[in-house]
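Beneath this line is the structure, given in structure tokens, with notes to follow.
Only one protein chain is missing; all other protein chains are in place.
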């Protein structure tokens, strides 16, 4: 798999696919979900991310809104990666994702398909798009932890 | 006289004298006087000038306030020159005074002692001081004429 | 004569940045003479204004007032009708606060459009909240244009203020301000004109058009940021409250709380103004006059018609304002999110902007929450337009994602 994920053509199609068919792409009318509205100041992405965390486990994440390819694909990938994970596992993935975006060391195995976004740092003005959904879930996790 | 008025020493003493002993330097509590308060934006002179004009004749002018040498002396000289003059005569004197200050052609005979102020144009920042009282009387004359 | 090569040589950014800069509705490049005016203040004139105790300060105070004269002449106003502000936003806030909040009453109507920039509508929202006035909107055509008929239909006796951009920053149509003013004045309403996008692009004559207030920004007309202008009819300015109070705007005040304000325009200019920005704006105004506002408008119009025609020939584009006459072109690439497209165009050396362009209530009207705006100025060229059109052709989702690889 790692070798496949080195092929720019494959990575590109992954982004396209997540953009055109975003996963977990519908909000829930369920009050057991936490919800964060993310509207960036410097770009026009405007999404809402919801999560249902029970005990240590992320049971579900979903999102919707108006967003560009990168914001949509990166958030969609995030939902796939994090649903079903424990808080600790999720935090590890998130840390690695941010490390990748910041061009620091990271573990590609952990990020799986999300490494498709490693090129985002080339277009500094799009980093916000690539992190908007990730920022939302981190915020919900942090709020939960702080509430403990 | 004109030759005396060419001597800088004499002119200087004229200014000093009008500064230290300003003429017509007390306001009247007389409602037949018109009154203008002049406070310049760009310097700290702050004077009130009053005038009593009857028919075509300037019967009296007086002033008071906080003002620098140039503002005080020039206003004092103005009162001496204009009291007792007709509106037309006064306007001629005022025009000549402004011409002198603006370094244009003027008739020194008409201005008499006030030519002591001809050097003011050397210090452009003080032109306002040298004209503050003159502006006040012109304003009162104009208002009167306009009211006709 | 309008010599585009000579003009382009005046702008260091054109040489240095090497992009086709088409975001002129956001801000404009500065010619060397403006840069020199600002630097000259720093190297030869630094001192504060409004006082003349020493030569430097006297000189710069004089030049500051000369700038007021230059701006007044530029729009055919009197110097005493020119207030320097920090920008169009502040100019418009000042009218709303100083005039609207003071004189509007419950039930009074502010007539406006849905195409207004946030800076020309939010201050009126606030006035409404405080005094109980209401905003009504003139219906726009499907292309976001306001017709005089629609305006007439919307006017009535309770309208006290007509707040409207002379040129909308999204749609780029020029409103016939003179007609609008005539009609508004018949009803006893005042016209507050947002000139942020008109003053830089078309000849302005406030005496002829009859606008009561006109706000605009220096930085959109080749001048510095941090300076704007509010023109106001002198009698209105005299009645109006200042927005800020402080040093320079008052003649006297005492311990009992009595304040004697100076006359307009000084009572509105509290504190140290943006001195070098005002001097830079003076240089900008002189520069624009030396080229001629009519020439600028005509050249820009010609360029716009050229771009408009080419854009309409593309089949992957939805073009929202084909019939506007200024240099603002608003469009989307079908199936591509505006920001992705703008990012792709960026990689092709083209600077355009995506977004709702601060006119958020227009969104519902043109049914596109986000658009791309290409805005031209007199230093743009047909070659740049060609480059832009070519890049638009290539704008596909695939290519937009491709920039990351």
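Letters A, B and C name the chains as they come in the text, with residue numbers starting at 1 for each one.
The rule is simple: a residue touches a chain if its C-beta (ideal position, glycine included) is under 8 Å from a C-beta of that chain, and two chains touch if they have at least 3 such contacts.
All of these numbers come straight from a predicted model, not from anything done at the bench.
Asker: Please pick, from C:27, C:239 or C:381, the residue that touches the omitted chain in the full complex.
Answerer: Considering the complete complex, C:27 is the one touching the chain left out.
Asker: From the listed residues C:144, C:172 or C:224, report the one that touches the chain absent from this view.
Answerer: The single option touching the absent chain is C:224.
Asker: Which of C:209, C:354 or C:380 sits in contact with the chain that's absent?
Answerer: Only one of C:209, C:354 or C:380 touches the chain omitted from view, namely C:354.
Asker: Mind listing the chain C residues that contact the chain we can't see here?
Answerer: Counting only chain C, the missing chain is touched by 12-13, 16-17, 19, 21, 23, 26-30, 34-35, 38-39, 42-44, 46-48, 51, 53-57, 86-90, 92-93, 114, 117-123, 125-126, 128-129, 135, 137, 217, 219, 224-227, 243-250, 252-255, 257, 259, 270-277, 339, 342-343, 345-346, 350-355, 358, 360-361, 364.
Asker: Identify the residues of chain B touching the omitted chain, counting contacts across the whole complex.
Answerer: 8, 11-12, 15-16, 19-20, 43-45, 66-70, 117, 119-120, 122-123, 125-126, 129
Asker: Please output the residues of chain A touching the missing chain, sorted low to high.
Answerer: Those residues of chain A that touch the unshown chain are 39, 41-43, 124-126, 128.
Just so we're on the same page, only the chains that are shown with their structure count from here on.
Asker: Can you name the chain that lies farthest from chain C, using the mean of each chain's Cα atoms as its centre?
Answerer: Max centre-to-centre separation from chain C belongs to B.
Asker: How many angstrom between the C-alpha centroids of chain B and chain A?
Answerer: Taking the mean C-alpha position of each chain, the two centres sit 80 Å apart.
Asker: Measuring from the mean C-alpha position of chain A to the mean C-alpha position of chain C, what distance in angstrom results?
Answerer: A distance of 39 Å separates the two centres.
Asker: Please report how many Å separate the Cα centroid of chain B from that of chain C, as a whole number.
Answerer: Here the centre of chain C sits 46 Å away from the centre of chain B.
Asker: For chain C, which residues are shared contacts with two or more other chains?
Answerer: Residues: none.
Asker: At which residue positions does chain B touch at least two other chains?
Answerer: Residues of chain B touching two or more partner chains: there are none.
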